[in-house]
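Excluded from the complex is one protein chain; the other protein chains are retained at their positions.
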Amino acid sequence: MRQGWTWLAGAFTALAMVMPAKAETVRMTVSFYSAQTGPYYEKMAEEFHKANPSIDVKIEVVNWANLLQKLQTDISGGTNADLSIIGTRWLLDFVKDGIAEPLDPLMAPGFKERFIGPFIKPGTIGGKTYGLPVAASARAMFYNKAMLAKAGFPNGPKTWDEVIAAAEKIKADGGNGFGLMAKGTEVDVYLYYALWTHGGEVLDANQKAAFNSPAGVKALTMYKMMLDKGLTEAAPTNYTRDELQALFKQGRLGMMITGPFLMNQIAKEAPTLEYGVLPVPVGTNPATYAVTDSIVMFANSKVKTAAMKWLDFLFTPAPRIAFTKGEGFLPTTIEEAKDPAFTENERLKVFVSLLPNARFAPTVTGWEDTAKAVTDAVQSVYLGTSTPEAELNAAAAKANQSLGK
Amino acid sequence: MSRFWRSVLSWAVLSPLVVTTILPFAVMISTALKPHAEVLSYPPTWLPQHWAWENFAEMWEAVGFGQAAFNSVLIAVSATVLALLIAVPAAYAMSRLPMRGKGAYRQFLLVTQMLSPILLVLGLYRMVASIPFGDATMADTRLGVVIVYAAYHLAFAVWMLASYFSTIPSDLEEAAWIDGASRARAVISVFLPLALPAIAVTGIVTFVASWNEFTVALTLLRDPSRLTLPLKVVNLVAGRYSVEWNQVMAATLLATLPVAVVFTLLQRYLVTGLTLGAVK
Partner (left out) sequence: MLIAPSLLLACGVIGYPFYEIVRLSLSEVSRFGQIRGFAGWDNFIRVATDPIFVDALIRTLVWTVTVVGGTILLSVPVALVLREDFFGRGLARTIIMLPWSIALSMAAIVWLWAFNADYGMINATLRQWGILAQPLQWMARPETAFPVEVAIGIIVSIPFTVTILLGGLSSIPGEIYEAARIDGARPWQSFAFMTLPMLRPFMNIAIVLNVIHVFNSFSIIWVMTQGGPDNRTHILVTYLYELSFYLGRPGPAAVVSLVVLAIVFSATAVYMWLREREG
């Protein structure tokens, strides 16, 4: 009997010693959203490991500024992780290069149905699911309640005309009316807000540049007019989105368009700031921009089943709610969206209500070049070197070259 | 002109440069000691209203400064040692031994100096990732970074050392041979002690360059526990929605201080060492 116990204990020890060697390691590259991103994933990995002792998850956090460079070097060196968060706009290149693994065969029944339709759609290419929406956001207008009340719009401006009228009042008081961003990423998108709400499109049905339409010219001319009249901050080419948000948090900016994450930042850094959230101002029609980031699995991964298990865990309600709430994004799965944190947040509801009119970045190669061309055009117009029409036409020609049209 | 007036004049001439040189350090110190709210106050002031010494402690935690500093020291020291181990014999050969293609070798070294790592990022990574190391590859190892640094600084080291070595008269070594010492022995007991100052200066320059290097480290390292100080500091700024400038400045200050001290102490030797190496 006694011997039996010893034998059993020995067997256990042996097992325990064998286990780690057998354990599978899933490596995941995570993009840096905020200071909480890393700790969140570390915590989830730990919880997951407790439930699945045979799988280790290793997290590596990378700044957005370096993400493409890391992916490029990793992939060409063959040392990429098993999973990575990427901008969904890169997905097409992943699929074309055969780097991304289609997830459908690995998914448990009903897994794909967990997601909110419009958010999983950009991750689906050629009928196969390659990217799972990990982060989603839409854009709306934030306004400083005190400044706007003083300007005669206590409930905030609804149209571009009202934005201009309010900004004129704010300017008369010596403040910054409407925030224009012309530095860093999404300068192009900031133009598209005005373009879309004036009935324009970035690309036409043939994926050809269409942002130089009359609506586009009108949008850029309007921004430029606001800049010239002093209705914006002093020098948009010096302001990234983050820098505009800093101005807003300090109560030095009347209005700006950005994503729900600003709410989290305000709650943390400027809890006393009185502000409201409204849809993107309307010209002729409502519109906004929605964007997702996706998790992809690399085709050369050797631990696909384990990686999928981890993904399955990540997309259950509790981890999702913690992530989406912590980073200030929009829910991407149906169950998490039912959490009171989202259903009872009036401001967040504004963002959700905008989704039916939201545009996603199209999955085309050359989107990045289009963004660059439009950004250059916007900057050049703000610097006063050229007219909106000429610049947008030049940008369209450039974009078409990259879009292969 | 008396020494007094000469001093006044000298400082007057230097003052614009002195001010611009000190300015970034003043900015660093000023911001590093402000609490977050004051950093983004408008208009800003030079002196903090509230001295936030805790920034340093917070930054130390947030950055993992200790580990990063250890990595930086480890990598920079190893790279320096490796570069010197390879460069000293090469420089000795260049200055003492008759050799064909000496000129070509020199030019080749200069060419390697010209290649900015930015140009080579992809290729470097591919190469390092193809070298097996342990059960993985050299990618994401500190050793990989050390080797690349050593290779990059090699050219400068050989160049400097060779020029300096040729100023050391060979009579002494020859005298040692006559006394019956072997060539190797003569090198070790006679030549090396004389060459020590030059080796030290070369070592310092290599060390500082490795300590400050960014691009190669960014390309090759992944694991957060292996990152060097410049990576950690730049990570505090790049791609963040709100930058904790006080922490950034605290980190920069702490990362710069040791190097600044080394420079202060060795400033005089640097002048003589560098010139000899660079020109002759």
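Structural remarks
So that you can tell them apart, the chains are marked A and B in the order they are listed, and the count of residues begins at 1 in each.
Criterion: a residue touches a chain if its C-beta (ideal position, glycine included) is under 8 Å from a C-beta of that chain, and two chains touch if they have at least 3 such contacts.
This one's a predicted model, so the numbers in the text were calculated from it and none came from an experiment.
Of B:L143, B:I168, B:A200 or B:V237, it is B:V237 that touches the chain left out of the display. Interface note: of B:A139, B:A176, B:L221 or B:M249, the residue touching the hidden chain in the full complex is B:M249. Only one of B:W11, B:W51 or B:W177 touches the absent chain when the whole complex is considered: B:W11.
Checked against the full complex, the candidates B:L115, B:A136 or B:A175 give a single residue touching the omitted chain, namely B:L115. Contact between chain B and the unshown chain involves residues 3-4, 6-7, 10-11, 13-14, 17-18, 20-28, 30-31, 39-46, 86-87, 89-90, 92-94, 97, 99, 105, 107-116, 118-124, 126-127, 147-148, 150-152, 154-155, 158, 208, 211-215, 229-230, 233-234, 237, 245, 248-249, 252, 255-256, 259-260, 262-264, 267, 270-272, 274-276, 278-279. The set of chain A residues touching the chain not shown comprises 66, 68-69, 71-73, 75-76, 90, 93-94, 96-97, 99, 182-184, 234-238, 247, 365, 368-369, 372, 376, 379-380, 382-383, 385.
Simple rule for what comes next: only the chains that are shown with their structure count from here on.
Our note on geometry: chain A versus chain B, Cα centroid distance of 39 Å, whole angstroms.
Those residues of chain B that touch chain A in the shared complex are 40, 42, 62, 121-122, 125-126, 128-130, 136-137, 139-140, 218-219, 222-224, 235, 238-243. Interface residues of chain A, counted against chain B in their complex, comprise 32, 34-35, 60-61, 63-66, 69-70, 72-74, 76-79, 242, 245-246, 250, 252, 261, 265, 269.
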